[in-house]
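The next block holds one structure in the form of structure tokens; read it before the comments.
All protein chains of the complex are present and in place, except for one that has been dropped.
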Amino acid sequence: MIQYFSIMLIAIGIYGLLSQKNLVKLIVSLNIMELGVNIFIISIGYVADGKVPILSPIVNKSSMNFVDPLPQALVLTAIVIGVGVTALALSLVLKVKESYGTIELDEIRGDNA
Amino acid sequence: MTILKGAALLILAFIYTVTLEGIARKITARIQRRYGPPFWQNFIDIFKALTKHSISHGFIFDFGVLMAFGGTIATALFIPAGNLVVFPGLDNVFVVIYLLAIGLLGMAMSSVGSGNPNAGIGIGRALTQMLGYELPFLIVLVGVFFKYKNSSLSDLVNIQIESGQYNAWIMPLGALVAFISLLGMLGKKPFDVFIAPAEIASGPLVEYSGKYLGMLLIQHSFSVFIEIGLFVNLFLGGGRTVWEFLLKFFIVFFAAVIISAIMPRFRVEQAVKFYWKWPLILSFVQAIIVIMATGR
Amino acid sequence: MNPTWLIALPLGFAFLGIFAGKFSKAFLWIASLANAIISLFIFNGNGVTSYIIGGWIPPYGINLVVNDMTRVFLLAVNLIFLLALVATSAEILKKDEKMSVAFMLSLAAINGILLTGDLFNLFVFLEISAISAYIMAASGKEAISKFAALKYLILGSIASSFYLLGVIVVYASTGTLNMADAAAKVTSLNPNVLLAAGLLMVVGLGVETKLFPFNGWAPDVYANASGRGSTILASVFPIAMISAFIRVITFVINSGKLNELIIVLGITTAIIGEVLAFSQKRMKKMLAYSSIAQAGVILMLIGIGSSKAYIGASMLLLNNGFGKLLLFSVASQIALVAGSDHFENVTGVGRKSPLFTLLFGAGALTIVGMPLFFGFRSKLYVISATMDKSLWIPAVILITAAIEVTYYFRWIFNLVKADAKLSEKRSPVPFGLALAGLLAVLVVIAFGIVPEANLDFFNRIGDLSIQLSKTLMGGM
Partner (left out) sequence: MDLSMIILISLIAAPILYFLAKFSHKIAYILFSFIQVFLFVFILLQKGIINTVSSFEIMDGLKLNFGFTPINWYFGSIIMLIISMSAIFMISIKKKSPAKLLLLSLVSTGAIGATLSMDFLTLVIFWELSTWSSLILIVLDKEKSFREAIKYVSVSAIGTYSMLYAVFYILKSFGTVNYLEVADKMKVAPESSKILIFVLFGIMALAKAGSFPLHIWLRGSHSTAPDEFSPILSGALTKIGAYLLFIMVAVIPSSSIFSWLPSIGGITLVNYVLAWLGGISIVVGTVMAIRMEDVKELIAFSTVSNSGYIVLAMALGGTYGTIGGLMHVLNHALASAAMFMSMAAVIHRTGTTKMREMGGLITKMPITFAAYLVAIISVAGIPPMSGFASKWLIYQQLVKNGLPFLAFAAFFGSVGSFMYVFKPLTGVFLGQLKPEHKNVKEAPFTMILPMSILTLLTIFWGILPSNAISFINKIVHYTGGKEIQLTFSRIIALTGQWDSVLVTMAFFVGFIIAFIIFLMGKKARQVDLMDTYTGGEFLYTAELYHFVYKMYRPFDRMFEKWPSMENWLTSLSYKIKELGALLKTLFYPKYPQGYVAVSMLTLLVAFWWLR
């Protein structure tokens, strides 16, 4: 279920990328897409009735019914990277605004030669 | 012996063609209702020219005349006249045709070297016209050579005499084309635009005087000998004797003179277009017929 | 020598460089020089070695894998990077010391991409390299470079998301992130799942390797980035990115259908790249499309995947690296001298300063593959390898090559064309460009004329592909 939700998010993100003309909105769309991917990753690790993957007296070593901890670790990395990219993107938008005076795509006149 | 034969041939060619040209003048005059000069007038012209003072336009002017004269005489040596054959078996037709060109080149060089634009115009026309008449002629020759697998003039003459069938009967279209080409080669009307006296002051000949003119007149009569000789040998079986050859020569020459006497003059591209239409087509037809009939 | 240094050194310097102010430029030189030397040491060796990071044994931990292909590529990457720095040392960038950090970051990331044996680790390095690439792309003087960088960023982010998705699909179905382990396990997967994962990864890596149709960012970025940025982007990055492509798509996924797709897309890339390069009026744009075309040919060879194809691909990669190093650095300098790199503006520049002609000419000749140059040898392998696959591919490749020859020569001619407008003033070639350029020229000529026996390392790359051994790759 949660996978479908994440795929929907990805689709929404892509739709946003295709339809939006505002640079900031584009970046928001990107973020939505990344969010979808992240949720997908998290959902992979889900195990029904899984336990917290921490060795402790409560959790029996032999049961092995952990929730997969690795996707969570991956997501953390992905989120950090996503933040970095977003920051960079926003700073580029600033630069674009500085030089073109607009952040609407159709008003930006890059030379297309 | 070869030297003697060669000398005999040259003298014969000289005397005979100059005489014929004199007669031609007479005939033309009669056609045009004039009296005309005596038939020996051309000898008088030539010798008179040779003895007169002349002017020269520099080295190439002289050299070109020598080259034209020498080249033409050399070519004339390769024309068999009946049983007077100087180089039997070695008188290859291609050699004759191309050796003739060196005379033309010399003449062209000399006359253009005079610096007179008229000469240049004349040479330009002559070379263009040459591209017209040579092609049908050469195509016909391909057929002839293919049939006999031989391109030696004396051999071709012998073959025709032995079989008794002249090429003119075997390949009448070819002979016709060759005759039309011959008119162009001779520079007779309607193909005489390159010397057109009234328009470009005789074209290539405009600057010549005295001995130069005399030499070129001699050279001209030799080239007439070569050209008609080629036709006679190739299509009319040459001759068993010198006399037979000369007789055929006279007939061909006479025909050419008659035709040219009643013709107007073609412009140069008209001439070329003319040659590239019917003569060329006919020559191809003839060549293909011969090749088909002979079999590859 | 432990290859970890190749990553750690520039990364560390980059970190220091943020705070070091003016010294960061020095750090950049130190890091790249050190990396070049280290990679030289690593180059001396053969076989496959795995280096375990952090004491976790693969497949659970991350490992770095050095094999024969990596050795060559590591040396090439670090050397070309250093040469590119030297070649563009005369260029003055805005915020130079900050840019140095980005360059160091990219160096670290590129070495990481070449070395890592872990799918997710590769993602991280890809992202680091991408971020530094965005910064480089935005480093141009014109405003357009910022916009181009933004476009690159958007496409790059989608790509990395897709790559990540692919990785996760592989992880979900095989339970491992180690490349070797995954490669061993994917064979038993449902083909459709494998295909989906593979396709997602192809898209993800395709953007960085400039595979058609994911390469829309490249022309604007290459054409408008700063001299140093575009040189490094065009010469160093392709080697790393295609190496990642080889590792992930052909070694891990290794699906026959996917390879067919890559062949088709690769050829299409080559055709479109050459055709578009033919019609360009700007030098760097022409070079950009030419890079796309080169990448297409290389990827097509990887799709073919025979021993000869790998030799050809690696030769082409190196050739492209050195060639584009020359071309982009010279083109940037010419743009500086002539005011712009438009066709009419650069007319006759090479006549004023013949060294430009020499460097640009050598670069162009090696890219188009003329005898005496490295490119010709690689072209022989390309044709030979593609001929074994199908008779049509080499025909198409050669037709595109004919187009390529034509436009490259047009640009060479344009440089040496006698032009009346030119003033007699010579525009001097900066020392760094001359030095690095001549070195690169020597390299491409040397690779072009040494006997085959001296290029044994390429054959070893070929051998590697024959075995295509999963265990070898992972070194578990």
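To keep things simple, chains are lettered A, B and C as they appear, and every chain counts its residues starting from 1.
Note that in this section a residue touches a chain if its C-beta (ideal position, glycine included) is under 8 Å from a C-beta of that chain, and two chains touch if they have at least 3 such contacts.
Since the structure is predicted, the reported quantities are computational estimates derived from the model, not experimental observations.
Considering the whole complex, the hidden chain is in touch with A, B, C. Among the residues C:P58, C:G361 or C:G437, only C:G361 touches the chain that is left out of the figure. Among the residues C:I154, C:L359 or C:V444, only C:I154 touches the chain that is left out of the figure. Residue C:F214 is the one among C:F27, C:Y163, C:F214 or C:F245 that touches the chain not shown. Touching the chain that is not shown, out of C:N111, C:T231, C:S290 or C:N414: C:N414 (per the contact rule at the top). Residue C:I272 is the one among C:A130, C:I272, C:L287 or C:V346 that touches the chain not shown.
Take chain B: the residues that touch the chain left off the picture are 6, 50-60, 62, 65-67, 69-74, 77-78, 87, 89-90, 92, 94-95, 98-99, 101-102, 104-105, 108-109, 112-118, 120-121, 123-125, 127-128, 130-131, 134-135, 138-139, 142-143, 145-146, 148-152, 155, 201, 206-207, 210-212, 214-215, 218, 267-269, 272-273, 283-284, 287-288, 291, 294, 296. The omitted chain makes contact with chain A at the following residues, 14, 17-19, 26, 105-106, 110, 112.
In the full complex, the hidden chain is touched by chain C at residues 150-151, 154-155, 158, 162, 192, 195-196, 199-200, 202-203, 207, 212-214, 216-217, 219, 257-258, 260-261, 265, 272, 275-276, 278-279, 308, 311, 354, 357, 361, 365, 370-372, 376-377, 379-381, 383-384, 387-388, 391, 394-395, 398-399, 401-403, 405-406, 409-410, 412-414, 416-420, 451-453, 459.
As a working rule, only the chains that are shown with their structure count from here on.
If touching chains are joined by edges, the resulting network of the protein chains shown has some other shape, matching none of path, cycle, star or complete graph.
Closest chain to the protein centre (all Cα atoms averaged), using per-chain Cα means: C. Centre to centre, using the average C-alpha position, chain B and chain C are separated by 76 Å. Note on chain placement: the centre of chain A and the centre of chain C lie 27 Å apart, centres being C-alpha means.
The geometric centre of chain A is 97 Å away from that of chain B, both derived from CA atoms.
Considering their complex, residues 120, 123-124, 127, 130-131, 134-135, 138, 143-144, 146-150, 153-154, 157-158, 160-161, 164-165, 168, 171-172, 177, 220, 281-282, 285 of chain C touch chain A. Residue ranges on chain A touching chain C, taken from their complex, read 10, 14, 17, 23, 26-27, 30, 33-34, 37, 40-41, 44, 70-71, 74, 77-78, 81, 84-85, 88-89, 92-93, 95-96, 99-100, 108, 110-111, 113.
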